[in-house]
Every structure is written in C-alpha cells, then in structure tokens.
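One structure is given here, and the rest of the page talks about it.
Shown here is a partial selection of chains from the complex, left in place.
The letters A, B and C name the chains in turn, as written, and every chain counts its residues from 1.
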Amino acid sequence: MNKKRLAAVLRPLAPLVALALLVIVMSVMNSEFATVNNSMNILRQTAVNGFLAAGMLLTLITAGIDLSVGTNAILSAAAMAYIMITFDVTNPIVLLTMALLAGTTVGLVNGLLLTKLKLPHPFVSTLGMKYVLAGLALFLLATRTVGGFPEGVMFLGSADLAKGSGFNGFPVSFIAMLILFVAVHLLLNRTSLGRSIYAVGGNPEATRLSGINTDRVLIFVYAAAGFCAAIAGIIIVGRSGVANPSAGMSGNYETDAIAACIIGGASFTGGKGNIWGTLIGALMISVIRNGLTLMNAQSDVQFMVIGAVIIIAVAIDVRRNASEEKRRRLAAV
Amino acid sequence: GTGTSETESDGSGNSGGDETIKVGVVLKTLSSEYWSYVGAGVEAAAEDLGVEVQLLGPASETAYDEQNNMLETMLADDAMDAIVIAPLQPDSVVSVLGGTEKPILFVDTDAPFENKVSYIGTGNEEAARTGGEAAAEIAGEGAEAAWIGGVQGNTTSDQREAGFIAGLEAGGVTVVAKQYAEGLADKAASTMENILTSNPNLTVVVTNNDEMAAGAARAADAAGRELVIFGFDGIQAGVQNVIDGTVTGTVAQDPYGMGYKSVEAAVAAIKGETVEEFIDTGSKIITSENAEDYLATLREQLGE
Amino acid sequence: MTSVVELKHVTKKFPGVVALRDMGIEIKPGEVHGLIGENGAGKSSLIKVLTGVYKPEEGEIFVDGEKQHLTSAQDAQNAGIACVYQELNIIRQVSLTDNIFLRHPIKNKFGLLDYATMNAQATKTLADMGITADVTKPAALFGMGVLQMVEIARALLRDAKLIIMDEPTSSLGETEVKQLMRVVRELRDRGVAILFVSHKLEELFELCDRVTVMRDGEHILTEPMSEMTNDKLIRAMVGRSVENQFPDHEAVPGEVAIKFDGVTSVGTLKNVSFEARYGEILGFAGLVGAGRTETMRAIFGDLPIDSGEVFLNGKAVKIKSPQAAVRRGIALVTEDRKGQGLVLNQSVADNLILSSFGKVSSKGWLPPARVTAVAEKYISQLRIKTPDAKNQVGKLSGGNQQKVVIGKWMNSDSDIFLFDEPTRGIDVGAKVEVYNIMNALVSQGKCVIMVSSELPEVLGMSDRVIVMRGGEVMASMNRGDDDFNEDDIMKAAWGQKKEEVL
C-alpha cells in the first residue's frame, strides 16, 4: 500500500524527470550552466512565458485557445506607456492598474465574442483580436518605443531578492509567477469554478445541461488570460526598460506559451492539463534556450533543437501514459 | 506613366487629378519608430513640393511577400509616376519590378536593379561599421564583444552584423558570441543574461536596434556588469538612453533626411531632371556628447 | 456442424478491472444467440474481442473452425464478422449514404463514387426496415432510432456471416423493435448467425434460439432458450432472484408542480398541455420522435417556447436556461448520456458533483474530502462498478455510465425530476434500483416525470400516463382506469386522439 502511494505521488512528476535529464545534459555540455547565477537567469527568463502560459492553460482546458495573449501583453504595456506620456502620469499604481485594466478588458472582449456570438472555436476570433491589438498598440504610441518608466512599474520585472556578494539575486518576477501558479492550482482543483472549467472543456453541452452557466465560465477564463497577459506585459517592460508597440506581431509569444502547456500535459481537445506541468514545460523551454545560448549555438541549431525537444516531450508523455495504462492493466486481478 | 508635367499644386488639395505628380513609397514597414521618421521625411517633402505620395509599408520587417504584393499593386497603378522602395529583400524586389518603365528609386537599402534612378541612403553595413569602430575605440584593443541580431538570415540584420563585426575587428576587438533575439527588447535581455554568463570577460555588446540595446543594458546592469553598448537606428528612446548613460551609443542614419531626399529625387526624375545615382545621407554616431542635440533635431523634424 | 465463430479461454484486462476471465462462447450458423449479463459483466468487451478491437491477454478465436488472429476491425470484417456497437458508430457530419457505404463504396467506371446507385440502395435497404429518410442528409439531423437502423443497414449490406448487435433495441421504440426483429429473423432464415445482446428479457425469449449468460467476465451458462425461464435467467445473471420487476409506491398526489398550458414551440411542440403533481410519477409514452424529449427540454428551459404558458408551483414562469431550471429545483436525466449527460474524460467523482456545486462547495471552495464522500456515497448506493471514484467515466460500461448520470441529479436536491429514458441500457437488477430511486423520490413528496419507450415500464411505474404523437398530446390515462393498458396507449401513440384531452 505504501509503495503504491509513493508511486501515485511520483507519477505526475515524470515530466520533472524529463526536465532533470535535460538539465543534466546541459550541465555536462557546458560548465557555466549549473551555476547558481545561471539558474537564477533561467528563472528570470521563464517569468514572461510563465504568465502567458498560465492564461493559455485555462483556455486550453476549456478546449479553447487565446492567440492574442502576446499582443495583449504588448498592448497592456503600450496602454501604460500611453497614459504616462500623454497625461504625464508617473504614479506606478495608476500605471499598473491601467495595464491590468487594458489586458483584462481585452480578455473580457475575447470571452464575450466567443460566447455571445456563439463562435464554434476561439481560434479565429482571438487571431483577429491579435491583429486588432497589434494595430491598437501602434496607434496608441504612434509606433514610438517608449522608455523612462518609474521604478515602481519596473520593480516586478527587474527586482531581485537577496542580491549581493556574487549572487545575482532571486528574481521577483519568478516569485510572482509562482504565487500565480499556486493560485491557479487552487482555482483549478479546489473550487467549483475550477472543476467547471474542466467540465466545459470535456463536454460543454453536458455541463450546460447540468445547470452550469458555461458562458460565464468561458468569459472568466478569457478575462483571466487577459489579466495574466497584462502582468506579462508589465514584466516585459521591467525587463527591457521599454514598451515597444511593434513587438506584438514579431514575437512568438503565443507559440511558446502553447508549447509550455502542451509539453506539460494539456491538450487541444480540452478537459486536460495542470499548472505544474505547465511550469515544467515553461522551464524546459527556458533551459533549452539558455543552454543553447551559453553554447553560442546559431539560430539554425537552436530552432532544430527546440523543435525536436517539443516533439520528444509529447512523445514521451504519450509513451508514459500508455505504459502506465499497461502497468495498471496487468496488475488487475 | 506621364513623364514630365508642369504642375503647380499648392499641396492643399490633390484636386489636380491626373495632373498631380504621384509618388509611391514602399518602406520596410510602417510599424516601427525608425520607419516612421523616414515616413515623416517623405510626407514633409510631399507637402513642400506639392506632390501626392502614397506611403506604404508591410506589417513587419520580415513580411517579405507582403512588400512584394504592395509593390505589385503600386506598379499596376497607372497614376503612379515614380516609386521609392526600401527593399526588404533586394533580389526579390528586383524580380517583382521586372521590366517596369516607371522611375524606380531605392531608399535605405540598395538593390541591383538595372534601370534604377538613384539610391538614397547609407548602406546598413557601412553605417554599422562606423558604429563598430566607435565601440572598439571606447572599449580598447583586445576587448571581447557580442552581437545580438534580429532574425538570422534577414538582410538588414545580416548587413548590420557584417558591418559591426568588421568595425569591431578593425579596432582589435574580438567577437566571441553571436545571438539573435527577434528584435525584441525582452528577448534581448534574456539573451544578454546568457551571453554574460558564458563570457565573463565580455565588455562590448552591439545590437541590431535600439530596443534590444535597451534590453541588453538592463540585463547588464542587473548583473552588475559595465559594458560598452551600441544600438542602431537612433530612435528617441534610444537617444534618451544614451543621454541617461544606460546605453553607450547608437548609430543614426538620418532617416528623416532619407525620406525627404528620396521624394525630392523622385520628383526630379519625373520632371526629367538629372538625379545623382547615389545620394549619401550619411550616418552619425550618437554618444553622450551629441545626444542632446540630436534629440532636439529629431523632435524638430517630427514637428514636436 | 462447425461453428461460425468460437471463442476459447479469453481473458481481457483493463486498468483495475478484469473484463473477461477465461470466457468462452460458440455461435452456430443460422442461430440467433442471445447474450445477457449485468452492466459491466463484459458483454461489450467480449464483442470487441470478436471484432478485433480489443486484443485479449489470453485466449483463442476460431472462425469457421480455423484459428484466427483478429488484430483490427478490418480483419474481423474480412473474416465476415459485422457489428452494430452499443455506442453507435455513426459519423454525424456525413450523410446516411456515406455512413452506410463508408467501407465498401460503390464506384463508377472512372473509379469515382457512384452516389446515384449508393443513394438508391441505401434508401431501399432502409425502406425494407420501415424507415423513410433522405439518405443524402447528414446523420446529425436524425434521431437515434433512424441511426440505429442505419447501423444495421450497414451490416446488412456487407454480406456478413455473423452479425453482432450490442443492445440494438435500447434506443428503439416499440414499432422499430418489431421491425428489427423481423429483419433479424429474415437474416437467420438466410443462414446468417446473429449474436444479440439485450437487457430486455422478453425480446430474448421472443427472438433467440440459444442464450449465454455471463457474470463478472465469466461464462455462467449457455442453454437453448426454450429451456429457460425468466427467473432462471435472472438468477444466473445476478446470482439471486429479483422479486418484483416494478416495485410499488404509494402515490399521494399533492400540489401541481408543473403545468403546461397550450405550449407551442414552432416545429416541435404543438399546443401541449398537462399537469404533473408532487408525490406522483407522470409517465410519457409515444413512438420515437413523438416530441417527449422536446417536452422535457421545454420544461428544463432548453427549448424556446413560442406560445402558451408554463406554471411552476402554480405561478406562471419563463424558464430561460437549464441553469435557471436547476436553480428552481428541476433535474433532467438526459436520454443521450454520452452527448448530454456526462463529461466522459473527467472522473466519476467530478461528474457526480457537477449539478450540485452549490451543495458540495462552501463559498465556491470544494473540500476534496467532501467530494470523495459524495462520490463514494453514490457509487455504493447505485452500485456503480468502477475501480475508484477517480476513474474516468468514459471507461465505465454503458449501464454504469447511466447510473452516474442519475447519481449526479440525486445529489442535487431537486424537487422535480425529469427522467428521459432512465433505464436505457441498464440491466434487470439495476433497473429495479432505478425504480426504487424513483419511488423513494415520490415518497419524499417530489415530482417525477418519466419518459420511456418501454411500455411495460411506463405502465408499471406511472400513476398517470401522457401519450404524445407528432409533438401533440394525444391522450392522458390514470392508473386504475380502464384505458390504462398497452393497447389503448398504443392506439393513442399511433394517432387516435382521445376526446377529453385538454
């Protein structure tokens, strides 16, 4: 019984093993990799994708998708920059609120479009939204890149804890991300809203006929994805010091976020996925990028390795599930 | 196309119909600050010269097909008297131009088109080389440098890479790392963090644009490293960073002047006047010494 | 005479369950072979081993006396085995013709599909079974009855020597069942062997030459049908005898819970009026497509009402959504458990609490212990056969899935229960459990409305019966009245309108 318990606890950690393997490979290939400061860098580099992926995960669980999270992050940053330069607002609270408001509103609109227009799938509407937001960000800032944000705004993306004596510090952005992840975990597993999110993804019709307002669940999910995107936008500003309105269309923010979720066990068909898998997925992507940069790999190698890892990660996951099934099957008496 | 027509329009209206000179301008994109300066120059020239311009640019500097489509659409427009292009992909643009009889001018980036009227600009490579030299001079011989590019394989990024590296090496600086960050500031910050980790002796970083220079600067600052950082483009935020001292310098190519002069040259060509085959708009290294002045000029040009 | 198909010593395991244990069966040419067993006994699994879908851990399959390895559905079809699966294998997006001819299409001389011929053949085959349908329309537009026949037509057109039918009658009405039986007999007379799974004993007695009973994945007996009795069969199946097929309840009709007054929904319901009271079971009878399901949906706020009035507890109400219905204490056990009843890829526990978050959660928080407690309560109360509460519902046998749907609503504390075909696919023993549940609800003073296509069930359980046809109420009968019998109900269902209907 105890042995079984242990196995049950360890099983969901399997992706962690894949991550650990990747870390070991990278450490062997590069001596700089396994240093404390580099580990902190990896965490630092995970935060933006982590926030975007958290929102994306919620939409994926409902069998949806949000292709506008990346441009939404950029728009939120642009909205903050806009009121800063137009109205000379320097109060960080006001600026941050503006960003969160912009991102969440966009998410809300995504949710309303999906539910009120009764769209079959949010792929196209959020793709359309991606374009609209890219245009809006350019319009707001008249294509200008804006810098000079107050410290309070930059804090989340740039501050480090316990910095000093050779230690570069523990990134606040990663801690913020972890807090969000715990919140998402609790939401998904310990609340009725969370269980409704899974149910909507598994069978929206049955969920609706069980007396659950599926529209409200979906609207919440997209608004939450927008909220997460806004925080990602704030971190982008903190990390880079500027709000660049043209970044939305040129970045691959969405694909990275989706990859993190799917590597972590979410599925396009909905009803599946959890936030810790997503964490591992996001870390895996950062580890690969970081390790390859340390090795000074060129774009071609980087692309190929990232692609291969994505494919292998999913293949491993499928294998693992299959062998798990088999184990349980043979154990049946 | 109607070659030369004597038109005096006051610029307030294009009511002249067919008689108004119409110049098409296709830039690399309109969705970035640098290109909005070129655009501002184009529009100022149009106003001053009383001609009509159609100013276009694809969604991003990697939207190659889109630029070709725009060009094609413009070539099919009989009312268009001349076309100014900033080619994303010079060879490709030449093949789209085919045997057109309209006067064709290139701005910012040259292309091997046989019948071109003029090229207005400074080569990206050339400008970047001066930037590399300036960075090498500040850092001193024997320093180690890194390059953070946009998209590898993209013509502009590749040209700036070649120029920067040539300049640095001429100054005795070795380039120890070459990485690419999609032109994005936050990705450049991540890339910088990683380059710093694997290159403890690094003292110079040159980037493909000012946004990435800003990101790299923040990463270096957070890691407590003093670096010579050079950007490219000379946009306001970039120049401001130079003034603030977070970034060492940037390479400015007088985008406003490029835009203005290209329309000037196009109109001259339409009117049958002789136009120089190469109009050098020069480039400027912006450092703390001239940054304030440059920012003031920029603002003036943009009418702010 | 060699058997068409013989299975020997087959063992098939699933995570946490042994579905088949040293199981064997032998089917002879030209016989209708009945297969019966409780929910989860392993009938469907046995069939899927026969059709090459499941690969058993142990055992052998002989086709025409020769040992065969069936590793895919294709292999089985090539060996002459066709199957109508329990969970209909209809592709809803494509036409009936496409569904029928998917695997063996008819082509013209250019190698392109010959739709003219295929449509004609499909129409004719369906017509032979008493179904008139536009075969070029997508399957999604047709009801379960038609689709069931489409599945059978597909098997017929294939010249199989063994046709397996896994609960083919569970979605059919009385008349269609008759038609199906006729088709089965014709097939048998042509020398085709039929393996026929059903939970309806009368059907088996009427149709089968021999019967095999299985329990917990094991073979219990195979006997000629003529030597079996109802009681013997049930005892073999459940290991005990079931005393009363339709347990009684004390009807104490109370206030009117639901009243429909001339409700019309364009295209489906025409001027429907009826009353359902607390403390009684109101049955709805009718043929397939009579509009009973639509009536339930109208009560549940899931069908637009164009005119007429609905009264709930005496007050005129407009229930706009299922959510509003649930809030007002109405529960609907849907007839299509896969499409509308269950979230198949979620756990048994998650499905069981889906309609009662308000009750299970406190301020939106769901304590895991409370969830488990609720789940375990219904798993044992309804005898749901599952390894544990975390098992995916999709992995349960059909009947056990149905129990989860019922359990979901049991936990919701509703006052009005709408049961649409509640015993579809449920075994004899479990049926009685469902009836007991209904009776318990009624004795607690709740209002129960039951839609059923099984007349004995309607007559056995209802205090009053409403008969519908074409979206209209044709008749209303009270228990104890002269016309409370199969004949009169069938007459009404076929279109004889009773004069005193409201």
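Methods note: contacts are C-beta pairs under 8 Å (C-beta built on N, C-alpha and C of every residue); 3 or more make two chains touch, one makes a residue touch a chain.
Keep in mind that this is a model prediction, so the values were computed, not measured.
Just one chain of each kind is rendered; the file's full complex, by chain label, has copy numbers A x2, B x1, C x1.
The working rule: only the chains that are shown with their structure count from here on.
Shared contact partners of chain A and chain B are absent. In this assembly, C is the chain whose CA centroid lies farthest from the centroid of chain A. Of all chains shown, the one whose average CA position lies nearest the global CA mean is A.
With each centre defined as the average position of its C-alpha atoms, the distance from chain A to chain B rounds to 34 Å.
Centre-to-centre separation between chain B and chain C, using Cα means, comes to 71 Å.
Within the complex formed with chain B, the chain A residues making contact are 30, 32, 35, 37-38, 41, 44-45, 48, 134, 138, 142-148, 158, 160, 168, 235-236, 239-242, 244-247, 249-252, 289-290, 293-296, 298-300. Chain contact summary for the complex, chain C toward chain A: residues 13-18, 300, 302, 321-323, 325-327, 332, 334, 339-346, 350, 353-355, 357, 360-361, 364-368, 408, 412.
Contacts from chain B toward chain A in the complex involve residues 29-33, 35-36, 59-62, 151-153, 176-180, 182-191, 193-195, 197-198, 210-211, 214-215, 217-219, 222-224, 235-238, 240-241, 246.
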